[in-house]
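Have a look at this one.
In this view, the complex is presented without one of its protein chains, the others remaining in place.
As written, the chain order gives the labels A, B and C, with residue 1 at the start of each chain.
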Amino acid sequence: MLKFALIGAGRIGRMHGSIIAGHTKTELVWVYDILEDNAITTANTTLARVAKSLDEIFEDDSLDAVLIASSTETHAELIVRAAKAGKAVFCEKPIDLDIKRVDWCREQIQGLQVPVQIGFNRRFDPSHRKVADTARDGGIGNLEQVIITSRDPNPPPKEYYLASGGMFRDMTIHDFDMARYVLNEEVETVMAMSATLFDPVAKEIDEMDSAMILLQTASGKMCHINNSRHATYGYDQRVEAHGSLGMIRSENQHQHSTETFGAESSSSRAPLHFFFIERYRQAYLDQFDAFIETIENQQQPLVGFEDGRRALMLANAAYQSLEKGQAVKVDFGE
Amino acid sequence: MLKFALIGAGRIGRMHGSIIAGHTKTELVWVYDILEDNAITTANTTLARVAKSLDEIFEDDSLDAVLIASSTETHAELIVRAAKAGKAVFCEKPIDLDIKRVDWCREQIQGLQVPVQIGFNRRFDPSHRKVADTARDGGIGNLEQVIITSRDPNPPPKEYYLASGGMFRDMTIHDFDMARYVLNEEVETVMAMSATLFDPVAKEIDEMDSAMILLQTASGKMCHINNSRHATYGYDQRVEAHGSLGMIRSENQHQHSTETFGAESSSSRAPLHFFFIERYRQAYLDQFDAFIETIENQQQPLVGFEDGRRALMLANAAYQSLEKGQAVKVDFGE
Amino acid sequence: MLKFALIGAGRIGRMHGSIIAGHTKTELVWVYDILEDNAITTANTTLARVAKSLDEIFEDDSLDAVLIASSTETHAELIVRAAKAGKAVFCEKPIDLDIKRVDWCREQIQGLQVPVQIGFNRRFDPSHRKVADTARDGGIGNLEQVIITSRDPNPPPKEYYLASGGMFRDMTIHDFDMARYVLNEEVETVMAMSATLFDPVAKEIDEMDSAMILLQTASGKMCHINNSRHATYGYDQRVEAHGSLGMIRSENQHQHSTETFGAESSSSRAPLHFFFIERYRQAYLDQFDAFIETIENQQQPLVGFEDGRRALMLANAAYQSLEKGQAVKVDFGE
Partner (left out) sequence: MLKFALIGAGRIGRMHGSIIAGHTKTELVWVYDILEDNAITTANTTLARVAKSLDEIFEDDSLDAVLIASSTETHAELIVRAAKAGKAVFCEKPIDLDIKRVDWCREQIQGLQVPVQIGFNRRFDPSHRKVADTARDGGIGNLEQVIITSRDPNPPPKEYYLASGGMFRDMTIHDFDMARYVLNEEVETVMAMSATLFDPVAKEIDEMDSAMILLQTASGKMCHINNSRHATYGYDQRVEAHGSLGMIRSENQHQHSTETFGAESSSSRAPLHFFFIERYRQAYLDQFDAFIETIENQQQPLVGFEDGRRALMLANAAYQSLEKGQAVKVDFGE
């Protein structure tokens, strides 16, 4: 059994805690949260111990891996600490909102032989993955264009907005990663448009609630992303890939497979899943399996540190494009 | 924690064992199988003990419930024994293939204050359940007609056929139960047609592989069932209910939500789930939850002994209709 | 140009009149209706002449074909008269409601070398036709089962009911013909159930408004038909064929190809076509094309007199099955 510590036991942390505790190959031994009550709640349902300090965790030699689900600004430092302690690292996205901190982190862990996986869970969604696999394996010929639709059900509260780093770094970052995953060739150019169309809270704090983006690779492949902070019909998550031999798309999923026909509408489908925990349930499980496999086989993680870094650089390029009203070339460095 | 014993640790038994072991409110303490190796395998992955005999189980006063997943001919006697020992009973379908044995069992357990739930798991499928609930709650007005499509992916091997009691008692029995569930009014008349159209094994042993059935209630509501022992495109499980104000249907479910468009076909959906364990995964879990609730709240089970009995009587009536070439009235007794 | 006379200029007659007038290979020269005003209306928009009597039509030697769309009880005699006058005959369904009259008509036209086509237009619907063609050409392997769903939007008025000859002879007769078309092997056995579930007018005159039927061929192939005189969601017309290698179904068609997603429902389709003129528009055109081809090439019509006769015999058998509560064997004679 691989021994895990969980750092950060808020909503997402608790979910990861229960996945670790329930997995046949892992054991949750430590839980830490700056709010001890959070840690206690999670420890009680998972038979883990509450760590009084981070030291207690990093000094435990029997520990194999650390799952970081604490607040964003702590990620970079915790990755460095865990990696230096020789623990495998699974870190929720994003690495940091500031590319300088990300680059500092990258420098610190360079050469350390531990896997660092970033939580871009959508790559593990069976349907989106099928799209990416089919595109990669030539199932639709040579890939030409990708269209990503990603629309949240409801805008977040003000505090969330203020801490988020802005829509491109918080929400679109998932789509930048999806674009890189499906395109399977590095993005070279970014063009972005945005607007605040409906959310008074966003308007108040001068944040966008809607956006459209174009990406292009060196060989000319193109990708479009459309985002909105609301969608009355539920969490809208679709990916469409066009190639020389055909098209494959992952459609939204419904809560059950019923259709109702009546005088008002001739056919209406069951509601969509409400938000990411329900919609990407299987993806969270599969992502964790992949991480275990990475540790067991000493492989490179499917979603590594560099993927986290590059998604952030695309978000930054999108902001630049907005500001200048022009296409921005991205330089990922060596 | 409710303490459970599992009797029968074949394929379905093992699945039940892992559900019991994984449920937050239950604990698997005993496993019994006439083949001790089966019991050991299940015990090893669930931390349960292997019972050397059934006595060991029924004499354990701390035990709350027994899950019977042994071979069909043992069900009736085990139900009686468990009920008399004061254990709550969950028994896989069918109760027995012989209505006389069922009636004997019924007599034996009459008046005993233990819940007995029969494993008609499809009632718990979220989609079929939505159809039944909508029909019951007037969501499509007064129910008028029901159409049940139930087609297995592949014919079973010869031994299975020979032990099955015939298609109506083995396979259609699920659909008879679904018909009773959705119609929500007792069936009065049965008409059946059958044929052996494709399976050489079925032909050899003079068994049907295809059937169509009509059912009607006292107030005139009608139900059609169509069955086949094969379906190249996967496990086909649909229920359609027509009422005075509209129609609701549960459609098949796909393994993922992708669609592929190419020169050959303009859109093709991901494959269906292959067979019942995958398709009805959630139903197995929900059925077990319902059983726990039944025990906790001392309610009547949603699928009781009498439901098991009546589904068998409909199967018998269908055989009679086949034989006589006429509509058969069913008398369920008092 | 083939010269046509139209006999009967009611709703369906007018539609046929405009098809004949608009077709590049045909010309409408005569219109007759016992209500002269009907004839005048149609003549005015088609540049045809109003016939004062049927004699005027049958004595016109230049006439090639007669399209009979008058009231049902006149069909048999008009077919005989037209066939004896050497005119090709297209007759709306049914030939007659009385099998004796049909047999008399059959005898009268025996040996005459004119094509007689019956208006079972659904055979020409591109979608249902694709199902039948695929079943026939082995596209789903050996055909095993067929499921026909045929539900009208609204019950007819009392006068229509009284003149209709009963649901099996008026409405189901289309489905009996579809069953024969898709099964592509003669039906041998019929079982029927019916009820009056919702329509007070039907109840008052002791007529059914709902039915379910089973058909079986000599080799064991089965077909189910379900009928209702109402469907709030629109005209429900589906055919599903199961074979040894797969299944093909023709689904309902929507007025346009839009889907709407909102807070109430996560996806709702555009309304279905309301009734047969809209739904089977292309079928009416294609059926007429087939008739022209039949005349030009002196072929047998795709839907001949005998098809009209046999559909009626299946309707009669269904009534017998209802009455006796048993399976009825059908003998079509030599």
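We take it that a residue touches a chain if its C-beta (ideal position, glycine included) is under 8 Å from a C-beta of that chain, and two chains touch if they have at least 3 such contacts.
Everything numeric here is computed off the predicted structure, so don't read it as measured data.
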Sole contact to the chain not displayed, among A:Ala85, A:Ile147 or A:Val201: A:Ile147
Which of A:Lys93, A:His128, A:Lys221 or A:Arg269 contacts the chain that the document leaves out: A:Lys221
Residue of A:Ala5, A:Val31, A:Met191 or A:Ile295 touching the missing chain in the full complex: A:Met191
Touch with the omitted chain, as defined above, among A:Ala83, A:Met247 or A:Val303: A:Met247
Candidate in contact with the missing chain, chosen from A:Ala231, A:Ile292 or A:Leu312: A:Ala231
Those residues of subunit B which, in the complete complex, touch the missing chain: 232-234, 252, 254, 260-263, 265-272
Hidden partner chain, residues of subunit C it touches: 22, 126-127, 130-131, 134, 139-140, 245-253, 255-263, 270
Hidden partner chain, residues of subunit A it touches: 142, 144-145, 147, 149, 151, 189, 191, 193, 195-198, 210-212, 214, 216, 220-224, 226, 228, 230-233, 236, 242, 244-247, 324-327
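Note that in this section only the chains that are shown with their structure count from here on.
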Greatest separation from subunit C - chain, by CA centre: A
Distance between the centres, which are taken as Cα means, of subunit C and subunit B, whole angstrom: 42
Subunit A-subunit C separation of Cα centroids, rounded to whole Å: 58
Sequence positions of subunit B contacting 2 or more other chains: 245-247
